[in-house]
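Yeah, one chain of the complex is gone here, protein chain that is, but the others are all in their spots.
Per-chain numbering from 1; labels A and B assigned in written order.
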């Protein structure tokens, strides 16, 4: 995706600034470009939405905050897969197979009688699926959108085949129920694992060299290669993170529900994308942060919980989320700039067209 | 407005094979397979089925394959425009098909077929324009834009239709269309062929079609050639929406019913057919005829699997594997040919 020449800033006079900036960056070396990328904070709109949602919820449905552990549980449900997805999107790739990965790993886990062996097998499944995705993208050289689209179908089919098209109950149901109860204060293992995953990914992507290089891979792949970054290995890492996190979500869901559902995750893919995008992660890569995704997931989660508490039907909730998503993507600064440039250039061309007459 | 010549140049600048004769032509068998794999695969699959699958070559079964192919095929040939314009896909076809079907049956029952068509067309235009403006004018990513319009569209449809099943009258014109056929070829399949021919003409023989392909190959060059790229993108989304509307009509006519969940999975199934046909998801390269072949391939494959009594899980696995294999063969053959 990032190989495309789709620069939202476009050409023309008013857009000279970003171009010169890029030129300067190229001259100053790749590191300074990295600094420029990192300097652009991207969480603004997500934060604004979160503020509005929090204030509205505080006034209309204070239960959202008095029972904050429930709200956090919802956020963790939406957000966990989105965190892993962020690693892939930052590199300008996509992973459409996350929901199917979640279902397959859950079924794998529930099919194994020993619970710990099951968890390990499920997580390994996620890593293997990530590696297969990366293999097709990096080694075979096909677009990640298509490779993971194929995996979306194939893995869903596999989940049905392995489970014999029925939910698979855990052999140790009590362990599952114990897993769903609060561990630390009011926090359930799901929320704690979500926080752990967030911290780990935040540190990896902002403090570890390999993680910081994800931004370069997504921003300008050729420049990243020229700078000696092992792009292929980074892409492998990214997909394996995404697969692992999706499998972790599958494990958590299976434990909490005490059964693995081969149809699981029907709402996961779209909600994860929504969380990442609202949080300011650019789908073309190179821009965004795990913090942004967290903010997006918080905003979506609180919104959903408060709408549910006010008894708003799911179809109306979907309309709300759709409108917010559309506004979020249209009000992206780069997109607004593009729109303004479009208006300006059409004015200019009209002036030009009028002068000869 | 730009001339065809300047656009051809724009395509040439991008070095896209879409314009044919401009690249140096040297026959390479590997490249030929990469380009025409879907034809070979489709013929091989049909031959295999004729010989080994009991009942495949019977007339009623050929009709069934056509029934499988028609609605999804109409949607897919339309969506080919969005894919060729390098905008990945239009996720919202899933909402568009169901909306069109419900409007077509629901409104036709009350106010007649013409009113149904008129409202469905208006709604399709609205979808196309909203998606097109957000993507073409605001330069927003098509996946996210159409994801949000899917949320909004399905939400509105379910909320207004109440999720009810709408039935057409047994003697109505929609039912008549659904049951009409020319020999073993149902009317909906003829409609698919007509729409493919029209869209082939639009994509390959009009300035707009040139512009869509040029834009998919190289956005900047196309813009510099003087094309109003915003209108090109809006046009691609409007064509997709109109085709999805007609696909919804074909689907509703087949069963004489409409319900908001009837097109679940259409967005990815249509994309699968387009990709298996060999249209590049990077844009610029592809054709509606390839999409038609892709649709036939998937329909024949599903038909064979059902005839052989294979369960739903394995059907899904086969289609998923096929997408990956089809695209891998293309990528590998292309790379081998370059060496």
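The working rule: a contact is a pair of C-beta atoms (placed from the backbone, for glycine too) under 8 Å apart; a residue touches a chain by one contact, two chains touch by 3 or more.
In the analysis below, contacts and distances are computed from a predicted model.
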Task: Just go with whichever of "Triphosphoribosyl-dephospho-CoA synthase", "NADH-quinone oxidoreductase subunit C", "Sarcosine oxidase subunit gamma" or "Substrate-binding domain-containing protein" UniProt uses as the name of the absent chain.
output: "Substrate-binding domain-containing protein"
Contacting the left-out chain in the complete assembly, out of B:38, B:79, B:95 or B:130: B:130
Message: One chain isn't shown here. Among B:61, B:222 or B:240, which residue touches it?
response: B:61
Touching residue (missing chain; options A:42, A:148, A:220 or A:258): A:258
Field: Contact partner of the left-out chain, one of A:46, A:73, A:211 or A:288
entry: A:73
Query: What residue numbers in chain A mark contact with the hidden partner chain?
result: 63, 67, 69-70, 73-74, 77, 160, 163, 165-169, 173, 176-177, 180, 253, 256-259, 261-268, 305, 307-316, 319-320, 323, 343, 346, 350
Message: List every residue of chain B that touches the chain not included in the displayed model.
response: 54-56, 58, 60-61, 63-64, 67-68, 126, 129-130, 133, 137, 152, 156, 158-159, 162-165, 167, 179, 228, 231, 251, 254-257, 259-262, 264, 303, 306-309, 312-313
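Quick note on the criterion: only the chains that are shown with their structure count from here on.
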- prompt: When the C-alpha atoms of chain A and chain B are each averaged to a single point, how far apart are the two points in Å?
  reply: 28
- prompt: Okay, in this complex, where on chain A does chain B touch?
  reply: 3-6, 8, 10-11, 94, 136, 140-143, 145-147, 149-161, 165, 270, 273-274, 277, 283-284, 313, 315-319, 321-323, 325-326, 329-330, 332, 334-336, 338-339, 342
Query: Across the complex, what residues on chain B touch chain A?
result: 86, 88, 134, 137-141, 143-145, 147-156, 158-159, 218-220, 223-224, 230, 268, 271-272, 275, 281-283, 311-324, 327-328, 330-332, 335
